[in-house]
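With one protein chain withheld, the remaining protein chains of the complex are depicted in position.
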Amino acid sequence: MIPQFSYMKASSLDEAVKHAAGKGACIHAGGTDLLGCLRDGVFSADTLVSISRLAKLKGIQETADGGLRIGALTTIAEVAASPVMAKSFTALAQAASEVASPQLRNQGTIGGNLCQKPRCWYYRGEFHCVRKGGDTCYAAEGENQYHAIFGADGTCYYVHPSDTAPALISLGAVVVTQGKSGSKKIALEKFFVRPGDDPLKETVLEPGEIVTHILLPKPTPGLRSSYRKVRARRSWDFALAGVALAVGFTGKRVQSARVVLSGAAPTPWRLPEVEKAIVGTELDDATIEKISLLAVRGAEPLEKNAYKIPMFKGVIQEQIQALRGA
Amino acid sequence: MKQTEDKMYIDPELVVPETPHPGKPPKPWEKTHVIGKKIVRVDAYQRVSGAARYPSDMILPDMLYGAILRCPHPNAHIKKVDTSKAEKMPGVRTVISGNTPRMNPDFTYQGQGKTKVFDSHCRFEGDCVAAVAAETPYQAWDAVRAIEVEYETLPFVVDELKSLDAKAPKVHGTGNTVKEEKYERGDTAKGFREADKILEMEFRSECQLHTPLERHGCVARWDGDLLTLWESTQGAFIIQREMAQLLNMPMAKVRVIGHYMGGGFGSKLQVSKFTVIAAFLAKATGRPVKMFLTREETFLAVGNRPPAKMKLKAGVRKDGTLTALEFFGIGASGAYPAGGVQLLDWQIRDLYNCPNVRCAGTDVYINAGPARAFRAPGHPQASWALEQMMDALAQALAMDPVELRLKNVPAVSQARGGIPYTSTGLKECLREGAKAFGWDKRKKELARENGKSHIKTGIGMAGGLWFLGGGFGPATVIVKLYSDGSANLNMGAADLGTGFKTVAAMIVSEELGLRLDKIQIENADTGTTQFTMMSGGSKTTPVDGSAVRHAAAHVKQKLLAMAAKDLKLSVADLAIKGGTVVSKTDSSKQKKITEISEFKELSVIVGIGNKDPNPKGKAIEPFAAQFCEVKVNTKTGELEIVRFVASQDSGRIMNRYTYDNQVIGGITMGIGFAATEGRVLDGKQTGKLCNKSWHDYKLPTALDVPPDIESAPVELIDNEANVIGAKGLGEPVTIPTAAAIANAVYNAVGIRFTETPLSPLRICQLLAERSKKG
Partner (left out) sequence: MGSESEEKQCSCKHHKERSDEREGDGGQGISRRGFIASMGAGAAAIATAGRLSAEQKEEAIKSGELAKISLRVNGRTHRMLVEPRWSLLFVIRDRLGLTGIKEGCERGECGSCTVLINGEPRYACMTLAVEAEGMEITTLEGLMKGEELGPVQRAFVEEDAFQCGYCTPGQIMAVEGLLRHSPNPTIEEIRVGVGGNLCRCGAYRNIFRAAQRAAELKSGKGGKS
């Protein structure tokens, strides 16, 4: 049962920012992740600042340059069901439709999905781990079957739980935030914090800073994108190994590529070397084999998650083959 | 009031079975009119409308909410509990702990392993430390968080394999062996000498948690010295008896009501500490207290299917006959004796014909929550081993796995010294199941076409039996027939969702010719209904169902005796036809049931039925064969279960709707056991449970089961077993499922997965290891 907190419904963004910057304040958007964390005592909140009624932060609009502007409070279900998304930003539509369960997609917001807390069972459980100010990452030596093979910096081995984040990064998304010092634009790729930089933070957001919108650039002609995740349960589960692909083709030849993994690292994990290796090819079988090996190069599996190496190889091979044939 | 034809609730169309002579059991049904049909549940309306009040739905005037502080360590001494802050918090009405006088009695788990309700030595994470009652559940939890406890943490062991190491911490001071079980018949050494092929394999099945949708809990209320409990339970009378013992009260002063309950699967067969605590909190405050555990607590403290490590060696002749089986299993009771290897070897002992069998099992202590019976205790674990072994033997002999099993169908129950079965449908299940599945055809198709894609298809099957098909008494049922032709059915049994209430009403309808909707059921209330044991062990239909038939037959006997007085004929000359008592020799002599003088005068006839003893010298066991088809993505390790066919022999099919529902439910649960579920303990560091939520402990969802599961029953009416001809069904349906899946995966990719869960993690890992080896 959730401990007590004060609560206010912000009636404007300014008001939300003002109150969210206060000590012990947490932003409530959809609430699906926040309330779970409070209930589990992962962290506590003195005040919930609800932004759920800020109509300006809702909805999907096409921008003048042919891109999209997605309000942070747009629900995951709305993102998944949007016809323009399915047509031109397929990876995001697919990722959104794979998030959690229908009920949570109806409630959870795209902004909240980017700002969600780690799903590591040590973090969520009664373990005073490094991400809660302790000095141990219990996953490093413990039950780490669901944990990171990349990017943990020897510090914290959770895997970033978002499905939409890798898809958005593959599509070149930028987040727009509002804070005390005004509005900022941050490339989504730069939005997440590596444990080595600060194990107590998952995003670069300052206290009181709120994600208001997500901007997607116009897809280049010939862009094909997809998102697929492998999970232990076929519904309502986080990625064991997921991959977002956004590949620009001219004819059969690859002009541009973005490859971003989920379930791999404490942040969505982009593979620049793989991207480089794809560009200029026609994605023949030998290339696919080569890049799937390249994708897991440098992986540092823990005792119980070595399976992720063949799994990532496999899902990358499968998805690139599918994209090639699409 | 005069009874008109229209208002009579007896269906004149229904021909009722012959009335037995007093003292004689009713004869087997020849042709049934209601039994065996697809009948919508009698309480369906209540369950879909929200009208059904589950114990967790109870809201009593002036009710408080209880909450329990549980030990966060797997092994710890409580040095000090300070509840002073908690007591002063808003809404808090009482806080109790081991320090509270007269509120810390002895407690045992299934009668074994003495402890205290609030024991100063907590031997598992989740043992009870203190408890609170407050005006809202939120306030109760505020107070729980404010209780200050000083623990001395102790070394622990949570791995059943490490438990027996000499250096392992001792859960109870002495060794960690709870007990050892042995069984032997014939001479296995000789058996292995006679074998043409011998295989030996090791298996492990992970600890599975029941997690019924309704959490464990109760509402407790005192009226003076009478304690009333609304508890989500499979056995109201068991809770009554155990609570009376624990609180040193007369059984008659404990009333347990459990009309509806939201699933148990064995975890709600016995009393738990929370019920005792709820009673104390209610006593201490003089107000009713609702005590429902949080979901997390149900993961920790109310039972599990113990993990099992198993070694199986099998010898077989070229022609497929088994010559020897040798089985060794380790299972973990948890922190108190709780049946860690209970029935673990039964499949090995009894399923297939084999003259030489040796089994041994060791039950061990670990610092984790005590086990509880879980749908077919021991059986799915051993089936995971035995049925994969049979598959491997078939492979080694280049024999069809169905054929191999058919070669070894036993005629008698070997585990019980060779006594005959009342009925055995193993052969029929294997044949009919294979036919319904299209086994031979599919096998040929796959041999031809499985190879191009990275997604491989496989088929697999497994057989099984459940050791207890006839259940156990005592059980008493009362049927009250009113003079308008409506009836009350009064029985102690809970309907866990198996549809037993409907089956029981159908039996009354069949026997007395009453319309189903005119039968009112009172059940699962120790204050007002008749004694029975728990609804568990697949016993409710064979046991309580039989008692229902006896009670209905008793009503008819009384009815005929009354009619005989009016008609001045002997009872032996009378029969009931279409709501009328008629002379067998002179059909002109008859009397409408509702016009029998004594019946009209009394208004009601009370029939009492008891479960008669099971037949002596006979074994009653249900049998099963299940078949499935899977797809395995060899790139990602994903497993898709495409279809399932189950052929079950559980004697007579009472209600085809609820029968099939049990079948699909058992398979769904078996899919969880095979592929998605498994308790994860942080064994190397803290000993704590990692996956105490449904995000991390993965029950199968709608997308993890095939869109269709086919029930292709074998109906061998077992009139020797009991007066309704039915054997238990709830447990046998989940026994072979996991092994059938593993065999199908083997068929698809050629790797034998000997450990559960068969998750993409494991599949991917083993596929990669194989390709490394080349």
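As written, the chain order gives the labels A and B, with residue 1 at the start of each chain.
Note that a residue touches a chain if its C-beta (ideal position, glycine included) is under 8 Å from a C-beta of that chain, and two chains touch if they have at least 3 such contacts.
Since we're looking at a predicted model, the values are computed, not measured.
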Fill in the blank from the handout: Among the displayed chains, the hidden one touches A, B
Practice task
Check the options A:Gly59, A:Pro207 or A:Gly280 and report the residue that touches the missing chain.
Solution key: A:Gly59
Problem - Residues in chain A touching the chain absent from view - result: 1-9, 11, 15, 19, 28, 31-32, 35-36, 39-40, 46-48, 50, 52-55, 58-59, 77-78, 81, 83, 100-104, 106-107, 235-236
Practice task
List the residues of chain B that touch the chain left out of this view.
Solution key: 40-41, 44-50, 52-54, 56-57, 59, 90, 136-138, 210-215, 260-263, 265, 292, 294-295, 496-499, 657-658, 660-662, 664-669, 693-695, 699-703, 705-709
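As a working rule, only the chains that are shown with their structure count from here on.
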Handout entry: Residue ranges of chain A touching chain B (in the complex, touch as defined)
Key = 1-4, 41, 119, 121-122, 124-127, 138, 141-143, 145, 230-238, 240-241, 305-307, 309-311, 313-315, 317-318
Problem - For the chain B and chain A complex, residues of the former touching the latter - result: 67, 72, 137-138, 140-142, 145, 294, 454, 633-638, 640, 676, 680-682, 684-686, 688, 690-693, 695-696, 698, 700-704, 759-762, 764-765, 767-768
